[in-house]
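A protein chain is absent from this complex, but the other protein chains hold their places.
What follows is subunit A.
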Amino acid sequence: MGAVMGTFSSLQTKQRRPSKDKIEDELEMTMVCHRPEGLEQLEAQTNFTKRELQVLYRGFKNECPSGVVNEETFKQIYAQFFPHGDASTYAHYLFNAFDTTQTGSVKFEDFVTALSILLRGTVHEKLRWTFNLYDINKDGYINKEEMMDIVKAIYDMMGKYTYPVLKEDTPRQHVDVFFQKMDKNKDGIVTLDEFLESCQEDDNIVRSLQLFQNVM
């Protein structure tokens, strides 16, 4: 009887060991900390003033004390701005656009560089950034499938309760309209030049690009 009890207890301790290792691994990962380059360098590289960089960094550090944002946190933050629907897909594409080095985490420099382009860049730079966002596989061309994914992600953010009611083929129609406008030579893909040309022709887009100027 005692032998039976003994074997039972020893078996249990063996099972507990792997979980302890996992905890230690997790602890190690959270210890990784990243510090950005100096304030002057960032100021030189971006179009922000020192004060603006300070405000940005304070907010960034508060949310991500380790100095990097991973995709999960990114998605959570973005989801809070769009509580009606599901913002995770669009946040995923955004994250890939922010994460220029494809490391899986966004450091403060990447963050600030992208913001600098989006808020203080020229029209050309902004459009180029947008093209990069739409080009999911980063091959230099936008095809209909990529556009479909992006548009679907945007519509996902609207959620279920919209007016008028969202129909199944609404994203597809939207994509068709877009391609009609952008694809000059009707070859089914949009290149950077076509994109830039079409957008600059459209006054609305150019005007809207100025909208977010005073975000800071």
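Operating definition for what follows: contacts are C-beta pairs under 8 Å (C-beta built on N, C-alpha and C of every residue); 3 or more make two chains touch, one makes a residue touch a chain; residues count from 1.
Operating definition for what follows: contacts and distances are computed from a predicted model.
*Asks:* Which of the following is the UniProt-recorded protein name of the chain this complex doesn't show: "Calcineurin-like EF-hand protein 1", "Tax1-binding protein 3", "Origin recognition complex subunit 2" or "A-type voltage-gated potassium channel KCND1"?
*Replies:* "A-type voltage-gated potassium channel KCND1"
*Asks:* Could you please point out the subunit A residues that touch the chain left off the display?
*Replies:* Touching the chain left out of view, subunit A contributes residues 1-2, 51, 55-56, 58-60, 62-63, 77-78, 80-84, 94, 97, 111, 114-115, 118-119, 126-127, 129-130, 133-134, 150-151, 154-155, 157-167, 170, 173-174, 177-178, 181-182, 195, 198-199, 204-205, 207-209, 211-216.
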